[in-house]
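Below: one structure in structure tokens.
Heads up, one of the protein chains got dropped from this complex, but the rest are sitting where they should.
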Amino acid sequence: MRYLARRLLHGAFLLVGVSVLSFLFSDLAPGDYYSELQSDPRVSAATLAALRTQNGLDRPLPVRYATWLKSIGRGDFGYSLAYQGPVGPLLAQRIPGTLLLTGLATALGWLLSVPLGIWSAARRRSWPEASLKVILSVLLSIPELLMAIALLALAVQTGCLPAGGLHSPGRADALDALRHLVIPVTVLTLGLLPILVRHVRSAVSEALDAPFALAAAAHGIPWRRLLFRHVLPVAMNPLISLFGLSLGSLLSASLLVEVLTGWPGLGPLFLDAIFARDYAVVLGVVMISTAFLIGGNMVADLLLYRADPRIRG
Amino acid sequence: MPSEPLLAVRNLHIGLTGSREILGGASFEIPAGSIVGLFGDSGCGKSTLALALLGLLPRARYRVEGEILFRGRDLCRVSARDLEKIRGAGISTVFQDPLLALNPVLRVRTQIREILRAHGISADPGELLGLAGLNEPHRILEAYPHQLSGGERQRVTIAQALACRAPLVIADEPFTALDGPRVVQLIGLFKRLRADLGTSFLLISHHPGVLAAAADTTFRLHEGALTKHAA
Partner (left out) sequence: MPPEPLLTVRGLSKTFHQRRWWGGNAPDITALEDVSFTLDRGRTLAIVGPSGSGKSTLARCLAGLETPTSGEIRFSGAPVEMQLIFQQPAASLNPRFTAAEVVEEPLVIQGRGWRADRRRKAELVLEEVGLPASVLDRRSQLLSGGERQRLAIARALVVEPRLIILDESIVGLDVGLQQQIAGLLIDLQSRSSLSYILISHDLDLAAGLASEIAVMDHGRIVEQVPAAGLKTTASHPLTRELIAAAKVLAT
């Protein structure tokens, strides 16, 4: 349990570090929220200066950082200039969307790739397995962008699936939302699949070739039981680590897919805030994503601890 | 008085598909209740021969021809399912490196129970550990392989081989990592098991001196030919 406490502490440090860096980077970027207005002839320089002072944009960096920290303490998570309100509720509104999307894609991705990977490892050097490899390679080389657009186009053409957004006009039920989920989840899952299957296949393959698997076979353990009860637990080790690592790329991909398909998650919020230079929102999304990643990796570490007795000592 | 040997190998050829032969036309017998030694230089194919007897050589890479008669049944011609039943219960194995031969994420108790379960035998894992010469069965049963000493691990793999009281145990290089006194101890264990349980052993080693002390008869594998070795 001392281990858990240390990891939590590390996580906290990481969050602080990320917040500082993000603050610095957003400061380094040219311009601020009001830069757009500079080119507007109707707004005078004096007005701009006044606006900036009013929102504290002219204060020194450490002061702004401290203010931001204080607002986190209050639960506001900063102040959005675009939405003229605290960032917290904005995030809270969008987080479920992203969680749902990434959660479903993760679950579906692993649920599909584990059996596929095992089957692939068990049937090495066979016709069907070779064709699987080709299909996956093709999938891997198609960028998510292209896949999303292709599927959306298909949806529009055939009309069988809604093309984007959360709800069709006039509907607000869960079933409708689910239909809208199909395309974004499919895109994410198809993007995840090639990488996962490859890793599962390689991990299971390696475990199958290991001496202990041969020894178990020599003891007469039947093939199926050998695969699932003896080999798979050993192959799980690298896969659990992969789970933690893959969360990062999945999150980035999901933000992109949300924007493409109009799914109401953190993605569109993030993108708009970047363009508008509404840094409070940008920071908020970055912090949430970081927290998500840290949490996911900690879960992976804990799972690893449970799964591999060699780590426990 | 049974005259039929426990294991009779007739004209066994083992080769790599498409290339050289590892073993050309070997014949030997292992009578019941005997200890037979197999010695030869490293890399000459002793372990390959052992795997061939168990039917564990991948068919894509190896050709195995000839007769392997275990209790009268030709192992080259039995079904895969029957072969699975014979492995572990008819012919069991002690592999060379105990750390690698044990599953790293399963407890010792589980690894022994799995073998018993596969062959539908009920026995006490602790008793099996005792047979193999281990004194603290409880601690060892609960442990994972990496928590045990090298010697304990080896005894665990021996216990696994004894789980189903297989009449023939193949031990591949069991003496390699042991020092003199421990080698003598292990030979003593094998002889005791032969006396008490009637188990036959096929001991593979590259050390002829050890085999001379341990085995009734010894065969030598050299350049693809198996010959009887005069001690």
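Letters A and B name the chains as they come in the text, with residue numbers starting at 1 for each one.
We adopt the following convention: a contact is a pair of C-beta atoms (placed from the backbone, for glycine too) under 8 Å apart; a residue touches a chain by one contact, two chains touch by 3 or more.
Just so we're clear, the structure is a prediction, and the values are computed from it rather than from any experiment.
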item: Contact with the hidden chain (one of B:G18, B:G72 or B:P181); value: B:P181
item: Omitted-chain contact residue, chosen from A:R6, A:K70 or A:R123; value: A:R6
item: Residues of subunit B (touch criterion as defined above) contacting the omitted chain; value: 40-43, 149-151, 176-184, 206-210, 212-213
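As a convention for this text, only the chains that are shown with their structure count from here on.
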item: Interchain centroid distance [CA atoms averaged], subunit A/subunit B, Å; value: 51
item: Interfacial residue positions of subunit A with respect to subunit B in the complex; value: 125, 210-212, 214-223, 225, 229-230, 233-234, 237, 307-310
item: Contacting residues of subunit B [partner subunit A, same complex]; value: 54, 56, 60, 84-89, 92-93, 95, 97, 100-107, 114-115, 118-119, 144, 146, 157, 160-161, 163-164
